[in-house]
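Heads up: the structure comes next, in structure tokens.
Apart from one protein chain that is not included, each protein chain of the complex appears where it belongs.
Here the chain labels run A and B in written order, and each chain numbers its own residues starting at 1.
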Amino acid sequence: MSEQTMETGAHKADSSGDAILVVDNVTLRFGGVVALDEVAFEIRRGEILGLIGPNGAGKTTCFNVMTGVYTPTSGEILFDGDRVSGVKPHKINAMGIARTFQNIRLFPEMTAMENVMVGADARHKTSVMGTLFRLYRVKPKEHELPDNPLKRSLAKTFGISRHALEERAGRQKSMEMLRFVGIADRAHELARNLPYGYQRRLEIARALATEPKLLCLDEPAAGFNPAEKADLMNLIRRIRDKGQTVLLIEHDMKLVMGVTDRLVVLEFGQKIAEGLPEEVARNPKVIAAYLGEPDDAAQA
Amino acid sequence: MDFNALFGDLGGHTLDGLTKGSVYALVALGYTMVYGVLRLINFAHSEVFMVGTWTVLGVYTVLGADEASGMGMVIFATLAALVAAVVASASVALAVERIAYKPLRKKNAPPLIFLITAIGCSLVLVEIFGHVLRFFFGPPFGRAPVNVPSPIQTVVLLDVGGVRITNVQVFIVVGAILMMVALDQFVNRSRLGRGVRAVAQDADTAALMGVNQDRVIMLVFVLGGAMAGVAALLYTIAFDLTKFDIGFIIGIKAFTAAVLGGIGNLRGALVGGLLLGIVEVYASTVFNSSWADVTAFIVLVLVLMFKPTGLLGESLGKARA
Partner (left out) sequence: MSDSDGDNDYNYTTEGPSVAGDRKAGFMGLPSLGIADRFAALPLWGKVPIVLALVSFAFYLPYLTILPFALVRTDLTSGGSDWAGVLFLVVIYMIVAIGLNVVIGLAGLLDLGYIGFYALGAYTVAIFGSPSSPVTKLIADKFGLSEGWAVPFALCIPLALAVALISGVALGAPTLRLRGDYLAIVTLGFGEIIRILSRNVDAVTNGPAGIIGVPRPPEPSDNYFSSIESAHWYWLALAVLILLMFMTRRLEDSRVGRGWLAIREDEDAAAVMGVDAFKFKLWAFAIGAALGAMAGLLFASKQAYVEPTGFALNLSFLFVAMVVIGGSGNMVGVMLGAFLITYLPERFRGFDDWRPFAFGVAMVLVMVLRPQGLVPSRRRAREFEDRKHEAEEAAADV
């Protein structure tokens, strides 16, 4: 896998790139119900992979297995060669997987900025003692020095506490993320007061702030109108262009056709197709699966 | 540590534990039902019980029933006390829900607010009996414990190998279990009971299906209150006393019992209550009475560590893992 190097800015249908996440024959049973049946595919570094299927096909279940919420009955999920199953959610984030939720789950009584800072904090280390006593000093780099001459000389002599540096870095990164997703104008409003579209984007910004290698989006376009959907697809492409891998779960076929590099199709917990979007769209099994759910197709 | 004391009269202690536990179980029902439907710890429920005990005292006093009364009077006074305590407790429970909780529900307040309100209600009720009524009517209201002489005479019914079973113990345990079975049947069989289970499972869907949520909530408070009323009667028969703050400790014990059995679970309340009663009596025999509470809580923590949803799991509506 490793000899293949990723072209920067590689686009559509590029089958190169090593696997960042491998779903290895995963089966998941709840009691007698087989939610996932020997599902196997991989996500390649730098691609946008679409995981699609009609409602109830097991997409979200698959997603939850991949992000460590469920442990598979058999089979394994490997992320960069490490097992994901059984690892605690915050450790999975530390491994480099971030996700959003289908039914938005922000921190409603915190501002948009604070929501994103929680994400940014995932990469920071200062804990209770570091915050209280600020004895862990770091020698600041030139651009990190404060402008005020007095503070500047103090910082030069005694260094800056890691807490302060991290706070500043986190703030900058968070603002950058809010701009990136296009909601920086309402950064200081409570998340609960933001309009729906902003909340969806805020979730993405929060996940991006944890600097994931793999970003998993669970139906991020749900409830969007066509213009908003187009904006969102554009955003997903820009995330990929930054070098991050994206897993996109969606039941709306049309939407994923325009943005994903490859598709995996699930139905009744089984993988029924995998490949380039155009190929998958012509696959009779996929067509049948989707025709079986005319409501979805109409909705799209 | 005196294990001889325990094993010397294991049957007798078990029976004492069951008696105590029956009262806990009945009070626990009120916590469990309200929790099952509203996800709310109704801390004022302990005072609902307390009001019941005072009502029993009131009925005895009005009827002039005491140890010397004849058989007819004993039966009549006990039944009258039962009805009065049930009505009084249920009314107080309902009043607390209407006056304090309903406005909060409308505002969609977080659980903590309900909790503080409940503590406030509790304090108000305690003080009504501890001070306000005394101010107007004098004793027996006030802060001193009051004797509630039960007209029922304690008689040893059976003597099984040294274990003496009294009529009072039988009355309490059987009475409590009968009430529990009746309630369980009501919730599982009747139409209203189905409404309760529906709201407990999923309030929004139940509302869509035409269940009147408000009525279910009122029903739950009334039923819980009524059970506390029964518990109050049984308690006075067993222990012959009441006090303005009698509810506090019993309330905590009953809530512990509810959690122990699996909060939201009616049968869990029974199991939890009886188990807690037995553990307490055993512990106070083996160590001494002041260690009963410590042991009870340690058992609770141990159970929760290994079975985080209580012994029988939580489920008024069923299945909420």
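Here is the rule we use: a residue touches a chain if its C-beta (ideal position, glycine included) is under 8 Å from a C-beta of that chain, and two chains touch if they have at least 3 such contacts.
Everything numeric in this text was worked out from a predicted model, so none of it was measured.
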Write down which of A:L78, A:A122 or A:M257 is the residue touching the left-out chain.
A:A122
Contact with the hidden chain, among A:D18, A:E76, A:E167 or A:E274, goes to A:E167
Residue among A:I48, A:L106 or A:I204 that touches the chain left out of view:
A:L106
Contact with the hidden chain only, please: which chain A residues?
67, 88-90, 92-94, 98-99, 101, 103-111, 113-114, 117-119, 121-124, 126-128, 131-132, 163, 166-167, 170-171, 175, 178-179, 182, 184-188, 190, 192-196, 199, 206-207, 210
Contacts from chain B to the absent chain lie at residues 35, 39, 41, 99-100, 103-104, 106-113, 115-117, 119-124, 126-128, 130-132, 135, 202, 248, 252, 255-256, 259, 263, 290-291, 293-294, 296-298, 300-301, 304-305, 308, 320-321
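Definition applied: only the chains that are shown with their structure count from here on.
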Rounded Å distance between chain A and chain B, as computed from the means of their C-alpha atoms
50
